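Only a single protein chain was left out; the remaining protein chains are all shown in position.
Chain lettering (A, B and C) follows the sequence in which the chains are written, and residue indices restart at 1 in each chain.
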Amino acid sequence: MIHASHAPHAHAPTSISRVMWLVIAALVPATLFSIWLNGWPALLLWAVTVGSAVFAEFFCLRLAQRPAAPVLSDGSAVLTGWLLALSLPAWAPWWIGALGAFFAIVVVKQVFGGLGQNLFNPAMAARVMLLIAFPVELTTWVQPAPLFSADALSLSQSFALTFLGQMPSSFDALSGATTLGHIKTELTRDISVVQALAGHGQSMSASLFGLHGGSLGETAAMLLAAGGLALIALRVISWHIPLAVLAGVALPALLLHAHDPARYLDATTHLLSGGLILGAFFIATDPVTSPGTPRGQLIFGFGIGLLTWLIRTYGGYPEAVAFAVILMNALTPVIDRYVRPRIYGHASKAASKKGAAS
Amino acid sequence: MSEYLLLLLGTALVNNVVLVKFLGLCPFMGVSKKIDSAIGMSLATTFVLTLATATTWMLEHWLLEPFGIEYLRTLAFILVIAASVQFTEMVIRKSAPALYQVLGIYLPLITTNCAVLGVALLTAMEGGSFLHTLLYGFGSALGFSLALVMFAGLRERMALAQVPATFAGAPIGFIAAGLLSLAFMGFAGLKIA
Amino acid sequence: MNILNHPIIRRTMVRWGVHPDARKQATSPQDIERLPLPAILHIPLLQHSGAPAKPVVSVGQHVLKGELLGARQGNISAPVHAPTSGTVVAISDYPAPHPSGLGVLSVSLEPDGEDRWIECAETDPFSLTPAQIAERVSAAGVVGMGGATFPSSVKMLLGQRSQVHTLLVNGSECEPYLSCDDRLMRERAAKIIEGIRIVLHAVGAKKALCGIENNKPAAIEAMRRAAAEVPAIEVIALPTRYPMGSDRQLIHVLTGQEVPSDGRSADVGVLVHNVGTLYAIQQAVRFGRPLISRVVTVAGGAVARPRNLEVLLGTPARLLVEHCGGLRETPARLLMGGPMMGLQLPSLDAPIIKGSSGILALGAHEIAKEQPSPCIRCGQCVSACPMNLMPFEMSANIRVGELDAVQGLKDCISCGSCSYVCPAHIPLSHYFDYAKGELTVRERGKLRQESIRQLTSARKTRLEQEAREKAEAAARRKAERERAKATAAQGKAS
Partner (left out) sequence: MIAVISLTALGVALGLGLGLAARFLRVEQDDGLASEIEAMLPGSQCGQCGFPGCGPAAAALASGNAPVTLCPPGGSALVRQLADKLGVEAVTSGMKESVPMLAVVEEELCIGCTKCFRVCPTDAIVGAPKQIHNVLREACTGCGKCVDVCPTMAVNMTPMPVTLQSWIWHKPAVAA
């Protein structure tokens, strides 16, 4: 017997595809809600993005002459496409989704060797690329018009919008800027945050239940948070990163809002807007691009939160989660290198220093 | 005080010398295989860059301007930079022979590191005070170090990844650098008022 | 003091490890049964860690039960004895119970059916000096029965030398399926307790803590009852968590101390013995009986009637399975030991040895058989690792051959927790064992090179010496010749 099997001979009932599909399942309620809220175009964009991601994965595996079925069934491409779709404006044209998905899968993931080898979160890197390359398409928001409501687009109108770029004449595309975008614009006009918020006509409950403009994943904070908590309960993700991300945004927001409410936005609005919940529970927790140790994850998450707040407050972009995520992705190897658990039986660094000094 | 902090932040992040201005790419690609050597290179570059901006400021204000020979700026700057690199090289060789081995050819190449000359020329043109110039140089060096160490971490991970043969080595390095640069675009327009 | 290190916290909230399905119900309620005398025994001379025993019998010789077959050689070694009376029919290589399927020098014994003991008198263990106890344990060939098979006498001597204050009794039996220690504690608790007292006496320790996982309430009860009279012995129920039975983890949970990375348990003043070992020590010291049999759990989905058997060492595993009603289905994997750390057996012909805690014939649904996929760095292995290592990073380095960049390889205890939880089904602990082996080979290569260099220089000096001697001899001869010549010339002249 040359190739004996090595212990352990038993295995926990878990697999990568189980993890991926559970994450996807946790996204379903929020996605359905957003699609209802934003109408047919949202569904079309979602379908195009997910489809393109799967096709791109298939295409790369074909090129590399690797069997496609097992890799596609692990659900990672679907998840990437899904997350990207959730971070796009609902009424963006189809090619934005397709291009983003291709970029995410081909350039950010497969070129590095596929699942587990990528350095950056594919969906977020793609979103950043789109935001820089196509700022207009990525910042055109509409006031949501729920499905089956009076002013909702019909299916055919939606096809025309998503695939042909024909905006129904009755619509004012710029009518529904996101909360953060609106405040950013108003601040440059020397209007205080308080007035801007009031002017935006946005109530807290609207934020909570997502009844406002924004990307698909921006709109259903409660449902997303519920999905995330379910994942934590199922031990698919750990609590470290989400908590640290939220804390990283909330702490500076609380402090500075208390300091100058006219200039700085309050913590609750920060937490509930701009896809932060989606980022904290579903994107920052991507295991491939986050540190492997609990302490490293806390640092990583807090860094994302802090950078998000920093860029939102002072930077040129109203929406910052994507930038913050890929910046911290880039720091992940360094964190993993220096933040590691103390190995059993090894003196801690402080203790060994003390020992050396004495 | 906060003005200087902002200057540091601005030069390190917003106008990152490597990832936004694309200067000094040679050592960025060359000495980023291991985090340890990247840290060594960062220290050396930080030292040279800070020293170089300081000396070139003196050169600019005490020699070139009084004599009205600003047209010799590039030439004179290179002379000074080359000298300070030589000096750094000797110091490293004496104090850290292992690091000297690791840095290899890239150490003398700091001389031709366009980041050093670039930052020196930029500060000379901006014509700020001595402290301003010094902090500008130091901030740029911090930005260079940050980018280099981050990138070295990424490359250490890439060394363990199963990158397709077509992309293995330099190509994937450039792709990763591009994505890193994309990430730094997030700092664009960062203004702390 | 660190609140997390308070005994109550420490012994209830264990943060490392995994929860494999225990599957002990099939065997744990049934009494230990004695296996009838087999027709042939193959007793390997290497059943312990260290140097193999040296055969002291010859083919055709008749031996009595308990007679020495192989003597210990070297510092870390253990003798091997005849499990029953009979005739030695061969001393040759026989397949070892090891995944390599390699042969190991074994004594094949044909029992005569009389099962006649050599003379062994009963003595009061507490009248013996610690040195005498250690000598008896050594002569009886007792080794760690939990699977590590480290010679117990060596451990005991180490303990005597280095101020051991506490004896830790390992009754955790954290491997799934196995229940041999559980049964032993239920049925022979008094003898184990005496074994504990003997070791306490031998190493001069003040107290003993006996840790038993709380999924074995009957064993805890039995041990508590047996230890009621002995105040020095405390029986402690531990949380059920794999690998609680690992020395280092047990020491930390029970005492709150960590064994230094390059040290032994004696360095923190404790000594760990498995309950099976303590039973063997009691038998050896009180009755002078060498270690010739052990309790083995025969279990797994493919076994018709799983149970615990008391078996003579050297019995082919096939006989155990046959006694348990044979195989119900073709086993997907045969194991010696538990499913977490056990070794795959090449065949059921492999003999039972001192460290065989179980023979498992697992059905297809019981084993891990998914193909590995790429690591997604989820960190499950990091939280499962009882030694706080970063397995995913270690295996990535090993995969690309960067063995020197692997951190903590020496600290890995090969418990398999990381592989067990890995959602990508990466054989992490296999990687680590491969790397450990590879590093040993390198180390051996270095030593070999060193010895070659010494031999070469020895040869050089030898050649030089020879040349010098030759030259001296030639010079002497020349001088003699010249003297002779001179004398002759003188004679001629005179």
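As a convention for this text, a contact is a pair of C-beta atoms (placed from the backbone, for glycine too) under 8 Å apart; a residue touches a chain by one contact, two chains touch by 3 or more.
Source: prediction; values computed, not measured.
Undergrad: For the chain that's not shown, point to the residue among C:Leu35, C:Ala96 or C:Ile192 touching it.
TA: For the chain that is not drawn, the touching residue is C:Ala96.
Undergrad: Looking beyond the chains shown, say which of B:Lys21, B:Arg93 or B:His132 touches the absent one.
TA: B:Arg93
Undergrad: State which residues belonging to subunit C touch the missing partner chain.
TA: Listed in rising order, the touching residues are 46, 96, 98, 100, 102, 104, 371-375, 398-399, 401, 424, 426-427, 430-431, 433-434, 436-438, 440-442, 444-446, 448-449, 451-453, 455-459, 462.
Undergrad: What does the interface between subunit B and the hidden chain look like in terms of residue numbers?
TA: 59, 63, 67, 69, 72, 75-76, 79-80, 83, 86-87, 90-91, 93-94, 97, 101
Definition applied: only the chains that are shown with their structure count from here on.
Undergrad: If you tally contacting C-beta pairs, which comes out ahead, A-C or B-C? Let me know.
TA: Counting C-beta pairs in contact for B-C and A-C gives the edge to A-C.
Undergrad: I'd like to verify one number: the distance from the centre of subunit A to the centre of subunit B, where each centre is the average of its C-alpha atoms, in whole angstrom.
TA: Centres of subunit A and subunit B (C-alpha means) sit 33 Å apart.
Undergrad: Whole-Å distance, subunit B centre to subunit C centre, using C-alpha means?
TA: Here the centre of subunit C sits 57 Å away from the centre of subunit B.
Undergrad: Roughly how far is subunit A from subunit C, going centre to centre by Cα mean, in whole Å?
TA: Chain centres of subunit A and subunit C, defined by C-alpha means, are spaced 51 Å apart.
Undergrad: Which residues of subunit A are in contact with two or more other chains?
TA: As it turns out, subunit A has residues touching two or more other chains at 113-114, 116-117, 336.
Undergrad: Touching two or more other chains, which residues of subunit B qualify?
TA: 162
Undergrad: Any idea which subunit A residues touch subunit B in the complex?
TA: Touch residues, subunit A against subunit B: 64, 107-108, 110-114, 116-117, 119-120, 125, 128-129, 132, 307, 310-311, 314-317, 320, 322-324, 326-327, 329-334, 336-337.
Undergrad: If we count contacts the way the header does, which residues on subunit C are in touch with subunit A in the complex?
TA: 18, 20-21, 99-101, 176, 248, 252, 258-261, 263, 333, 335, 337, 339-344, 346, 362, 366-368, 370, 373-380, 382-383, 386-390, 392-393, 407-408, 411, 414, 416, 419-421, 423-425, 427, 429-430, 433
Undergrad: In their shared complex, at which residues does subunit C touch subunit B?
TA: 374, 396-397, 399-400, 402
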